[in-house]
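Attaching a single structure in structure tokens format; questions to follow.
Apart from one protein chain that is not included, each protein chain of the complex appears where it belongs.
First chain written, first letter: the chains are A, B and C, and each begins at residue 1.
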Amino acid sequence: METRKNILRGSLFGALTMPSAAFAEWGLNMPVGVTEISRSVFSLHMTIFWVCVAIAVVVFGVMFYSMFHHRKSRGAKSAHFHENTTVEVIWTIIPVAILVAMAVPSAATLIEMYDPSDAEIDVQITGYQWKWKYDYLDEEVSFFSNLSTSRDAIYNAEQKGENYLLEVDKHLVLPVDTKIRFLLTANDVIHSWWVPDLAVKKDAIPGFINESWTIIEKPGIYRGQCTELCGKDHGYMPVVVEAVSKEDYAAWVATIKAEAAAKADLAGKTWTLDELMTEGEQVYLKACAACHMPNGEGLPGAFPALKNSPIAVGDVAAHIDIVVNGKPGTAMQAYKDQLSAVEMAAVITYERNAWGNNTGEAVTPNQIADMSWDMDRLMTVGEEVYGKACAACHQPNGQGIPGAFPGLVGTDIVMGDIGAHIDIVVNGKAGSAMQAFKDQLSPEEIAAVVTYERNAWGNNVGDSVKPSTVASWNGGEK
Amino acid sequence: MSTADITAEHHDDHHDHGPAKGLSRWFFTTNHKDIGSMYLWFSLAMFLVGGSMALVIRAELFQPGLQLVEPGFFNQMTTMHGLIMVFGAVMPAFVGLANWMVPMMIGAPDMALPRMNNWSFWILPFAFGMLLLTLFMDGGAPNFGWTFYAPLSTTYAPDSVTFFIFAVHMMGVSSIMGAINIVATILNMRAPGMTLMKMPLFVWTWLITAYLLIAVMPVLAGVVTMMLMDIHFGTSFFDAAGGGDPVLFQHVFWFFGHPEVYIMILPAFGIVSAIIPTFARKQLFGYASMVYATASIAFLSFIVWAHHMFTVGMPLAGELFFMFATMLIAVPTGVKVFNWIATMWRGSMTFETPMLFALAFVILFTIGGLSGLMLAIAPADFQYHDTYFVVAHFHYVLVPGAIFSIMAAVYYWLPKWTGHQLNEGAGKFHFWMSFIGVNITFFPMHFIGLAGMPRRIPDYALQFADFNAIASVGAFIFGLSQLIFVWNVIQNIRSGKKAEAKCWEGAEGLEWSVPSPAPYHTFTTPPQIEGAK
Amino acid sequence: MSATTEYYVPAQSRLPILASIALFLMAFGAGGMLNESSYGGITLLVGALAMIAVVYTWFGKVIEESHQGLYSAQMDRSFRWGMSWFIFSEVMFFAAFFGTLFYVRTFAVPWLGGEGDKGVSNMLWEGFTAQWPLMETPGDKFSGPEGIISPWALPLVNTVLLVTSSFTLTFAHKALVHGGTRENVIKWMWVTVALGVVFLFCQGYEYYEAYTHYGLTLQSGIYGATFFMLTGFHGAHVTLGTIMMIIITLRLMKGHFTADNHFGFEATAWYWHFVDVVWIGLFIFVYVF
Partner (left out) sequence: MNSFFSAMRSTLSSFLGVQSEKQREEDFTNGKPIHFIASGLILAAAFVVVVMLVVEGVLALAQK
């Protein structure tokens, strides 16, 4: 009932400020919104607005009266008064009273806005130059949301759609009638996440987390934008919230999880150069073209060119590294959290072969995956795998059981040729108890355990095996 | 440096010589009127440069989509427009007016420290030269907004930010020396009998403004120095990874920035308080409360800075404190507006060009003040913040506020400076074109802001298109009409009917007791002050 | 209220514009140098030399005008107002850095460590706990210092040095005003200068220790940043103050300043006391607490 009254009051105020229906379409006033908070804010806004109008009418009324009647051309003679303590006291006290009256509801609304407790869903929102990342903390669902308006529309080469600049590839889907807590932060510079219909606007500060919350009451699509200047494409990072029923929300969560799983499978597939190029161009336009420009020429002084650049035609490992890990202290972000291995492989391949770069090199998703397997991780995982798959025979300390299972400390197989070592683990040793582990362990696990064996118990060979080497192992021929 | 500059004759009648000939007059001068003129010309030049940048912005925003400039350049334009208008146009214009008028209003022979006065001025062309040079550097000019929030202005800034920082340092040096000079002049150079409470309000408002400048320009220097350290020396003031905080930048910046916006409006109060009594032919109402209200606004300006940062996620207590403190500013500001209207009440008014600008100031500044009151309400500010509503608000207080007051002052005192009567026809034409242009430009911005258009974007959604087109048309009307002003001022310098010493019937004050144009040196012997102010 | 004697308005002067050009060269050169351009260093050097020349000439001229008796008591007051408000502006400059220190200690670091209103930020910096001095920084980008400067060693010595120098300076002032011998004034001035120089030496040694033994550098997180910012700018001011006092002492030796006319002396003394007060603030808030 209270809600209805608020809506009624809201639309009444709305009607008063909108002289005609046509103006309403243009959006002349703050939206009433779809949350209790947004309605309180709207009513605060309208109250203070009418207070200001009233003050203006009185003040300007007196002024215009005076300007009209006390003109010299009408024969006005000037009076001589120049102070009146009573009047001055009155016009000091009245504003104070108005202000106190305004301060009470304002403080009440503010206090309500600052209470994110008892939220059912936590969404972490991270601002990137120039896109948003949404992490559903309870669901392990996470994705980026990019502007989906085409460059052609922006450059007036094609018709602008209804939601020009306010459309994204992936909506932030939220259930209605549920208290949702937003945890806002940023990866690079300060952004600000704003959805007018929710009356939520909060800065996303790198290194800090701001909290905010909402309970959406009505299903629908609510659009907003980044409101803190965050660099070149500040105008191109919209926010789109899609509020759905609780059931639809559950279904959506299930779908998006399935999609993520399907995507992970793609990494195992064999990719041709052409496939990588096609996929790479898509990714490039979405993730890289804003800075490095669609033609790869960059913006001199601000964003380096890729065309014929030392990175894009030089050492492939360095190229992969800068895409995966970014370049600290510059606008170049680490894309490992933003793009899948397939996407990164595709875009690197694209960059190495587009615009006349023509290195002819294809980078596979596996090469990208290797990037996340540094020595520490290989050793940690390797120790675990060793304990599970090898320690029974070779013993936890690698000494083996003399006469039954060979030791691994300082022996030829672990100290010598790395290919032979990989081969024996992958394919086993015919006629011995040494099994072929390729069907039991993943390439990552094999890479880890081989690395572990070569560096544990004082072996300290110092080399390491990448999962991609294991995955493509075909008996020792590279 | 030759010592021939000081010669024995200076002991006898060193005030009798007129201006030197040629360029050396301007480069080497110590005369407050010459320096005032240079400040005003410099300010006009910067106003036109900054204005052209505004027109680039408005032209791009005429329609949705990108037509004229790329987003990167658009950001450079918004940044440079803001910096140039604040530090290059408005502040030097007020300093120029202070240079011209303060010594004449208090019966002083010149400013207290004349050589330093010239230095204060000459730093500015170099500082802005360097700032404008950044437009031609690799990576372009500063592109992080005139508020230059870290880390966009540090880790993610173009190389030219280093030059921007040094340019800000130079402006700071200039402002602080200028302010010290004004304080010393007002406190030490008044003619006998010119007690503090007899000083014209323009002098009072400038005294308080000068205090604000001395208090906050060093803070600005401090914050840009911290930026410089973060960029080049590996400190972590604004980087959480090292224990710093990007929001710290905003606190320090706005501790400077909020008093700064009053620096740009208090002298305007003084100007309007001089002009309205003149053309209402009636003494200013509530002189004492005007002085107190100015002081009170200045004090409050130090404890409200964080209302520019309601959305950064301050703790609730901070949010409430800054909301309450900010709302209180409405009280002394209201007192001022009421006093001006009470001055008009039962006066005998005429509407010459300076009065038109002053009246437009009262109306339009009040509109800006009222939208300011709306912005003070923190929960509502979450919706207004960083939208065109804010753009509308601060342009209402700065364009028909600060800029109109400067126009009013120029028209009001121009006969005193040039010795020629005003061309009222051209002046009124300029006024009406500006008045219409300003409102067409900035009024619709309230609506697009409320409807949800963020500021500092080069392109926008379709529902904002109509009002943006209107605003752009208004901007060109306003911009072009300033050429009438330039023409009018130049014409007035070159020709016109001879102006009397007291060229406005109702004018009061020492400046009207000297001939028009004012002699090169005024009040070499202090005047006698009557009881009246 | 102003005196009726005529106020000295100097004739044209080339100094202001030359000073502006020198300042521009310094700023442009420093900017170029930091951006690693070839012209930077030399431009800065030329600018700095030009600035020294201008300042030397300018002060020389003012002294000369003063000796010619061109300055009235009113002019003396103008100088006094000028100097006091300049010092006030310096106070505000330091206030910005002290404010930074308080903000970081009260808000930013505790929030990052999971305490207070924005403690949820600790999610981003797992394992970081708030402490001051900040020995471990939240992120890997900066590594914290291994040790910090104990307040009860060199800093305490420095406090004693500066406080003593304020007294010796006052002795010199008293001697000048109350008819002490000129030798006495000069003697106390040299003592003050010596104390300033020893202070600077100690401070330099402390920096050397911090960099080589404690890993306390500008880059070692917010503790190092605020530490060097505050003490560094203070040190720069002590350097300037010491140079000013050397000049004043040399002028005293040349016979400048009398018991009633010694503004240059007083301005320097004010400046020195201001530097001293800032140090007390530093000692308490940077070193002790």
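Here, a residue touches a chain if its C-beta (ideal position, glycine included) is under 8 Å from a C-beta of that chain, and two chains touch if they have at least 3 such contacts.
Being a predicted model, the structure only gives us computed values, none of them experimental.
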| item | value |
| --- | --- |
| Listed residues B:43, B:205, B:235 or B:296, member touching the removed chain | B:296 |
| Chain not shown: contacting residue from B:335, B:392, B:409 or B:471 | B:335 |
| Options B:45, B:316 or B:436, residue touching the unrepresented chain | B:316 |
| Those residues of chain B which, in the complete complex, touch the missing chain | 195-197, 288-289, 291-293, 295-296, 299, 303, 316-317, 320-321, 324-325, 331-332, 335 |
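Going forward, only the chains that are shown with their structure count from here on.
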| item | value |
| --- | --- |
| Topology of the chain contact graph, where touching chains are joined (line, ring, star, complete, other) | complete |
| Chain nearest the overall Cα centroid | B |
| Interface with more contacting C-beta pairs, comparing A-C to B-C | B-C |
| Label of the chain whose CA centroid is most distant from the centroid of chain C | A |
| Distance between the centres, which are taken as Cα means, of chain B and chain A, whole angstrom | 41 |
| Intercentroid distance (Cα basis), chain C paired with chain A, Å | 45 |
| Whole-Å separation of chain centres (CA-atom averages), chain B against chain C | 31 |
| Touching two or more other chains - residue numbers and ranges from chain A | 207-208, 210-211 |
| Of all residues in chain C, the ones touching two or more other chains | 111-112, 118, 121, 124-125, 138-139, 141 |
| Residues of chain A defined as touching chain B within the complex | 25-31, 40-41, 44-45, 48-49, 52, 55-56, 59-60, 62-63, 66-67, 70-73, 76-84, 87-88, 91-92, 95-96, 99, 102-103, 106-107, 109-111, 113-114, 129, 153-156, 160, 162-166, 184, 188-190, 192, 194, 196, 199-203, 205-208, 210-211, 224-236, 299-302, 329-331 |
| Chain C-touching residues of chain A, taken from the complex the two chains share | 183, 185, 207-211, 328 |
| Partner chain B, residues of chain C touching it in the complex | 1-2, 4, 6-17, 19-21, 23-24, 27-28, 30-31, 34-35, 57-58, 61, 64-65, 68, 70, 74, 77-79, 81-82, 85-86, 88-90, 92-93, 95-97, 99-100, 103-104, 107-109, 111-112, 116-118, 121, 124-125, 134, 137-142, 217-219, 221-226, 228-229 |
